[in-house]
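Take a look at the structure below.
Only a single protein chain was left out; the remaining protein chains are all shown in position.
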């Protein structure tokens, strides 16, 4: 049976991809950020996940306004890095795990989640930047990926509660997949940032850290944070953190924190990441 | 406030569109079918709905296998009849009600339904044939339409229970729309039919009528019919009847039957329709 | 935690049951994957230009698609039962019915053991009975 062995929450700021691609990860600006991810890169080398269920959002790359799915799951064999306006990132193509993806998709629909199935799409920085942060610059990504794209751009985005429940359902689906696989789930995006309007540049170290605390807890209070609180406290783009709740919901009641890191700023954004293990 | 005044369940067989478009509705083959819809056409003339929430499925017209949404709601201003391989039907364009559609879409997402929002698409016989059956051949359709496209082609399709619950949520959303509108909800597709394989041509008068009986009842037992029962009893395409449950769920506990009609066959399909009114 | 996790629906049992229907290929994920390019090819025939190109040289048009030789042969022969086995779906394949100018009922009849007039006649008499056609294992 497939085993859900760990969860990672992480920012996916595009500039981090630029830093990797241009070899600036050790400079004064990026050094402290990449140093914080060093533990995690070593840990991933040891863990060797077979598949990552990678929760992210598309930033007007694969989807335009013609079609806006709330939850879309990639069931394809291969995804190419999207051209976001500067040409595609020079990173490896992303290999899907179509067997596991279809199994999860089917299980979720039977479990009353109204999934949109995607067979072909390009993937943008929301998906490729976390891969770079966790795995550096390999010739080929060391694991397969099941992309799970969440609408966090057009309101209303899904509630924290719904995201958490989706995570629980993903965990049930993974547990019923017959092949022996080491599966991780990553929730990406955030942390506090606002990319628009006169309030742009808002960051909230205190709230972000409270959020990380809540993820470590065995209470599920964090799922009930309303959208308006993310907006007021963490900027208009901080709402991406609801995607971390899908990851956290999948890990069950108790978790153990393996690593936690927070840094301000990267470009317009507060950077954070957390590595959690389910405790049974 | 908008009022959900009635629900209609109806087949949407493409050949009925051909009969209308080619003026054959009175011949020996089609006569008995269109006679059964006469009552409903007169009733619609009197009812004059402002908007119909039209639940249907796309038959590989607007969506190919690249993207398969479970529940997609049309929030656009206008939809053109699709070219299904014979050129588009010569029927009026379908006007959307973007205000109501977006209101319903937003309400449903807040209510934990994982809707896919569609702003541009063509609509196929699943949507235009019921319009022809209810309204004949006007210059312009007499009402606006909120298209709600359900995946009933790629398995698993949504459960009957989920469809029913979606109907309940649509009713809540309509009730909270501030404008005074007469809104109907139509569930389309079915009834028994199988379009493929050596078992093609299966029809089941007895089961179809039991299904109609259950829709008239104040119990919600019909929502728990499993997919396998539709498949075994009503043919591989009879599963379209889960879309009628969205309509029925929207009408509340008790309904009054205004009209009911059943006829075999039309092309490969058993034709049925039912007109229900919520009782409070 | 607020609500107990629901027991997962047993997807394996669910999918197994779908294979227990006589003369029927339920369009499951497994078939959708297998038949992906067959169905995308068929979908391409919704455009008038593509229909013309296909009609002018069916083989050449098919060769533009990543489809197995077996599937190409089945498409050329309009062997719809073989195509269902290879993951074709009838709503996609129907774009080929319309390209051929065939009615839905006539095209569908070619998948049964009847001629079209026999099939049409069966439908007029109330269609195929579900009796004995519900379950392979159960035989009911």
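Descriptive notes on the structure:
All chains are identified by letter, namely A, B and C, in their written order; residue positions are counted from 1 within each chain.
Basically, a residue touches a chain if its C-beta (ideal position, glycine included) is under 8 Å from a C-beta of that chain, and two chains touch if they have at least 3 such contacts.
Note that the structure is a prediction, hence the values are computed from the model and not measured.
The absent chain, not drawn in this view, touches the displayed chains A, B throughout the complex.
Shown as candidates are B:105, B:166, B:225 or B:247; the residue that touches the absent chain is B:105. Against the chain not shown here, chain B presents residues 75, 98, 102-103, 105-107, 110-111, 119, 168-169, 171-173, 175-176, 178, 220, 223, 253. Hidden from this view is one chain, which touches chain A at 14-15, 59-61, 64-66, 82-87, 153-156, 192, 194-205, 207, 227-228, 231-233, 236, 264-265, 267-268, 270.
The working rule: only the chains that are shown with their structure count from here on.
Between chain B and chain C the centroid-to-centroid distance comes to 23 Å (mean Cα coordinates, whole Å). Residues of chain C found to touch two or more other chains are 14, 29, 36.
Touching two or more other chains at once are residues 65-66, 154-156 of chain B.
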